[in-house]
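Notes for the one structure printed next.
As you look at this complex, bear in mind that one protein chain is not there, while each of the others sits in place.
Every chain is named by a letter (A, B and C) in the order it is written, and numbering of its residues begins at 1.
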Amino acid sequence: MNSASTSVPALVGRFASETPFELPVIDYRLILPILIILGAGVVSVLIEAFAPRRARRPLQLVLVFVSLIAAFIAVIDLAKTQALTAAGSIAVDGPALVMQGTLLILSLLGAMLMAERTLDPSGDAFAPRASALPGSEDEKQFAARGYLQTEVWSLFLFAVGGMLLFTVANDLLIMFVALEVMSLPLYLLAGLARRRRLLSQEAAMKYFILGAFSSAFFLYGAALIYGYAGSIDLPAIADALSAKPSESSLMLIGLGMLLVGLLFKIGAVPFHQWTPDVYQGAPTPVTGFMAATVKIAAFVALFRVLYVGFGGVRWDWEPMLWIVAILTMLVGSIIAVTQTDIKRMLAYSSIAQAGFILVGVVAASPEGLAGAMFYLVTYGFTTIGAFAVIMLVRDGNGEATHLSSWAGLAKRSPLVATLFAIFMLSLAGIPLTGGFIGKFSVFTAGIAAGDTSLVLVAVVASIIAAFFYVRVIVLMFFSEPNDQTAVVVIPSVFTTVALAAAATITVVLGVVPQPLLELVAHADVFVR
Amino acid sequence: MNPSNVVILSAILFSIGAVGVLVRRNAIIVFMCVELMLNAANLAFVAFARTSGNLDGQVVAFFVMVVAAAEVVVGLAIIVTIFRTRRSASIDEPNLLKY
Amino acid sequence: MINASAAVWAEGAPTLQEVMPAEGVFSLIWLLIALPLLGATVLLLGGRRTNTWGPYLAVLTVSASAILGILMVVGLMDRGAEERSIGQSLFTWVFAGQFEANMAFQLDQLSMVFVLLITVVGALIHVYSLGYMQHDPNRRKFFGYLNLFVAAMLLLVLANNYLLLYVGWEGVGLASYLLIGFWQHKPSAAAAAKKAFIINRVGDVGLSIAIMVIFVTFGSVTFDDVFGQASEVNEGTLTAIGLLLLLAAAGKSAQFPLQAWLLDAMEGPTPVSALIHAATMVTAGVYLIARSNAIYDRAVWAATAVVVVGLITIFMGAIIGSAKDDIKKSLAGSTMSQIGYMVMAAGLGPIGYVFAIFHLLTHGVFKAGLFLGAGSVMHGMNDNVNMRRYGALRAAMVVTFITFMAGYLAIIGIPPFSGFWSKDEIIHAAFERSPIIGSLAILAAGITGFYMTRMVAMTFFGKARWEDDAHPHESPKVMTIPLIILALGSTFLGMALLFWGNIETWLEPVVGFSTSTSPLSTEAVIAISLTFVIIGSIIGWISYARREVPIVAPRGSLLTRAARADLYGDAVNEGLIVRPSFWLSRLLIWFDGRVVDGLVNGSAALVGGASGRMRRYQSGFARSYALSMVGGTVLVLLALVLVRLS
Partner (left out) sequence: MNTFPWLTALGALPLIGSVVVALLPRSQPRLAKQIALVIALATLAMTIAMALSFDGASTEQFQFVETYPWIPAFGISYSVGIDGIGLVLVALAATLVPVVILAGWHDVDDASSRTTGSVKGYFALILVLETLMIGVFSSIDLFLFYVFFEAMLIPVYFMIGRYGGPQRSYAAVKFLLYSLVGGLLMLAALIGLYVVSANLTGTGTFDYLTLVGLDIDPGMQKVLFLGFFLAFAIKAPLWPFHTWLPDAAAQSKAGTSVLLIGVLDKVGTFGMIRYCLPIFPAASEFYAPVVIGMALIGIFYGAFVALGQHDMKRLFAYSSMSHFGFIALGIFVFTTIGESGSVVYMIAHGLSTAALFLTAGFLMERRGGSSVISDYSGVNKAAPVLAGFFLFAALSSLALPGLVSFVGEFMVLLGAFQKYMFVGALATFGIVITAAYVLRLYQKSMTGPLLPALEGMKDLRGREIAALMPIAVITLVLGLFPAPVLNVINPAVGTLMTTIGVTDPPTTLNPSTTAEGTQE
């Protein structure tokens, strides 16, 4: 390219003549699930605008559940598809479909948690009116009148739509847009807690500032990659890598910054610091939903970038990710040991879990991908289940998240304590839970790829992690209840179903993992 | 104009934005710095579109602008809420969540 | 000291007897053991229901065994000398790989005499105990334990292999433990019992290892396999086996250096002292050595060690016996000493085994008589054991006195009492091996005369030094009849066995025998030893019958004080073994808690500490999070670039 002196109109003209603009062909069937969800999001906005206040909640709920189920059916319909569409920007393939299906089911469970409104005597988990000042007279009136912030459903749907898009994004632009469509609603949702609103708002602001900051890194990385490869298409980038392996500094810096954006969403160390604050501050249903789903979407994107786009330079990124994985596992596990807030503890736990999944990424093999996908599924259900339990454990001021309130909980409610114990054991990777098979798959991939020392670090981290998971069980089961001990509130059918589903899936994946293992094993190839 | 100079400019802008995020205390200005970073990326995209001889970069720039606009909406909403609650736009003031 | 080559030793060694199948009365060999075992089971599990008839059942089972034993000895006598070894195998007991040990018995001439000793003396002591333990609330247990002992002891002498012998070996140890500690409420009794068991265990280690060496050498632990092939094994191995067996024997027979438990064992009821700690169990060591003659005959140094151990113990026992004021402990010292004689004799080789067993038998009878006599005295003296509070009892307890005197004359070796014959033969054999050994044996015989005279004088002669509430009286018939029987044994058994029973020829097929070629004539030996015995007795008489015996013991010479302290055996054990063990224990407990567990808890604390420090970096300021992101970005880029450069 030495046509620096060419005038702009001439340039445009030349493009127009040489590469006539073709409207990209879009196979709408392939993106039907995304369209359904985003369309529902639009309808949801319209409902907010035009439906009467009393009708909004039922309408929104029907809309959300119907659209999620419809989208799920659409995903099933696409089973085993391997196709590109929209000029190669969207890749519908095994990993994408499996993860989309998982995301939709998890979103369904998340929606059930968000729809729960029998736990808090004054309504659901969200502020009656986000604009009202915390503690003000306004707020009290809104609460008293039973106002509900039904906009959360629009936000929710757009976030889900963004995630679905994230999993199929085959070029960096779509990926960026999906990232933002997913994140922006979540920033808001994080700030909408009914109780402890200062914390919630703080969480939203931190999440937003840091999220935007990381997006900027992602975007600038994408720009540099574009500068290197001349394209933002992942397959095209791969081609460029094999065509011109030299002059790579642009590529390396670009890749690094791109990864920073994705690692941020995953919650990998040292880009993890938002996680505990946001998980703790956000309304618990949102935390559960977000913890389970964002990680899945971001990991699929990470896999796609690394395997499809940068598979040719795996020797470059493997050592770096190796270090990040070790840091993530160790820092997450170690800091969690001294946490006293259950949500914060689970946040650090999710960091550690991200580290374990990164072992599968570093393996850079189909087994690694399959293992990580399995892990993500079990992690998603376990996490959402755990946060569902947290919603139920309450005292006078809402959820009782301080660990001291959990002492002797098993005596108050053996069932809930048992469920939580199952989730903890799964996170700790004890056999007969899904978490064990997940760890097993990922570690197997790691050792098969020769990363034995990484797996050993993972083992050490697992041991440290086991300590704090076990500690909660000790508190619940081995202590006597005291006057600080929280009560377990009987939830409505929404949470009950979500909780039961999460627990069932966690155990079933541990006992009969074969169907899912087969699914992910057959879906371990990205289309390019 | 040599596109590589433009890229360097974009890098400088990006750095200014990043440093701004780190050093400024006012949430609005921090936010503006983030926007500056996004726009620096835009500039890089446009510049690279020129060197690579296709329009992708320019298309990206438009998309990013739209996304940035959406981001502004969300961001300002959050910041304004915080400001109303705390009577301060300092990014350091909300500091209840830690350790 | 000993100047003999292996060849000399092997002279007179027996050839292996052919083992005959068990037919007729011998098909009941197992029943010999089973009867008392049944008695023990019924008594120990039966609970209070057996209180009334239990003791009689115990007497019955042992008596039945004794009758069976007598039938068998008659049966054996009917057979030719070469057909007197009878084997009975019940089933394969322990087996794995090449190893195989059967639940199998071997009744031969050696076992036979032991069976008789055990069952007959055992039966007598059972009967005696009916009277002695009449008022003890736990007497059914006592009889149960006694029966258990008889069963275990019979197993010991009837086993046809070392491993099964080991079962009997520890079985008698257990019975001994239970009986020494029978009066468990007395802390001293409980402590004595524990001590006996633990010291015996040290000996058992020797037996264990001996069995292992035997197995890896011979590929079998059956007596026949071992003895039949002992000649093919090098002397070093045999010496090792011999020394290990000696360790075992020393433990069970209270020989130096494992002698310390026997004196304390007198905490048990007196019939126990008579049966177990004088007549039978403590002689198991002698049995073991005699049984293993094929090994010792080819391992001169092991045999020499046996002699040395025996000699040391003869003197230790005699000296301790001379200083004790407790009648039972004095008798216990005497037992040590007498067993020392047997052990020494067994170490002399084929010339000695027969006499070791001979002395064992006569000693079994007269020492049982002496102990039971002592028990009878105590019975009449409110269980006081201090001889300084006895005196002039001959009139008060005539039967006891007379029977005791029979035992006394037997033990010091006055002809024609039975001890004379057996001890004399041992001294004679010792002279044969070496004049030094012989002289020492004679010297010890003199000391025997001294301490036994001292005992008799203090108990039955002199002035009465009774405590105020003592009303000495003769014991009931159930006690005196066994005394009389044993006294008759003490008097005539020696002659009977020697002249009528032909003990040498009887035992020769098992342990071998070589006739004496002593430089000293038999008469000379008899004369010298009798002289020493009489001198010792006279000294004892003068010191304790003619002179006033102070009620409180005088301070005594250095040797006396040492002897009263059991020649510091306990002190040595305490200082060298017990205390260091507890120090080590305390050290290891400290180590376990602080170091091993400390490392475990320390690593947990380390993680906790790291956690506490690391979480401080989560400062809550969004901008510092952003800073760490920037830092992270730099690191990521550096990593990528560095990898590329390398």
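Here is the rule we go by: a contact is a pair of C-beta atoms (placed from the backbone, for glycine too) under 8 Å apart; a residue touches a chain by one contact, two chains touch by 3 or more.
Computed from a predicted model, the values in this text were never measured in an experiment.
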> Among the chains in view, which touch the chain not shown?
Replying inline: A, C
> Of the listed residues C:Thr92, C:Asn382 or C:Ser521, which contacts the missing chain in the full complex?
Replying inline: C:Thr92
> For the full complex, which residue in A:Ile69, A:Leu198, A:Ile323 or A:Val470 touches the chain that was left out?
Replying inline: A:Val470
> Looking at C:His135, C:His185, C:Lys463 or C:Arg555, which residue reaches the missing chain?
Replying inline: C:His185
>> Among C:Gln229, C:Ser543 or C:Thr560, exactly one should touch the missing chain; which is it?
In response: C:Gln229
> What residues on chain C make contact with the chain left out of this view?
Replying inline: 44, 47, 91-99, 103, 138, 163, 166-167, 169-171, 174, 177, 181, 184-187, 189-191, 193-194, 197-198, 201-202, 204-205, 208-209, 211-213, 215-220, 225, 229, 232-233, 237, 581-582, 584-586, 588-589, 592, 596-597, 600, 604
> If you put the missing chain back, which residues of chain A would it touch?
Replying inline: 408, 410-411, 425, 428-432, 436-437, 439-441, 443-444, 447-448, 452, 455-456, 459, 462-463, 466-467, 470-471, 474, 477-480, 512-514, 517-518, 521
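Going forward, only the chains that are shown with their structure count from here on.
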> If you average the CA atoms of chain A and of chain B, how far apart do the two points sit, in angstrom?
Replying inline: 24
>> From the mean C-alpha coordinate of chain A to that of chain C, what's the distance rounded to whole Å?
In response: 80
>> Please tell me the distance, in whole Å, between the geometric centres of chain B and chain C computed from their C-alpha atoms.
In response: 96
>> Can you pull out the residues of chain C that are in contact with at least two other chains?
In response: 615, 618, 620, 622, 626
>> Where in chain B do residues touch two or more of the other chains?
In response: 18, 21, 30, 91, 94-98
>> Show me the residue ranges of chain B that touch chain A in the complex, using the header's touch definition.
In response: 1-3, 7, 10, 14, 17-18, 21, 27, 30-31, 34, 37-38, 40-42, 44-45, 47-57, 59-60, 63-64, 67, 70-71, 74-75, 77-79, 81-82, 84-86, 91, 94-98
> Quick one: in the complex, what on chain B touches chain C?
Replying inline: 18, 21-23, 25, 30, 91-92, 94-99
> Which residues, counting only chain A, touch chain C once they are in their complex?
Replying inline: 205-206, 209-210, 213-214, 217, 248-249, 252-253, 255-257, 259-260, 263-264, 269-271, 273-274, 276-277, 315-317, 319-320, 323-324, 331, 334-339, 464, 467
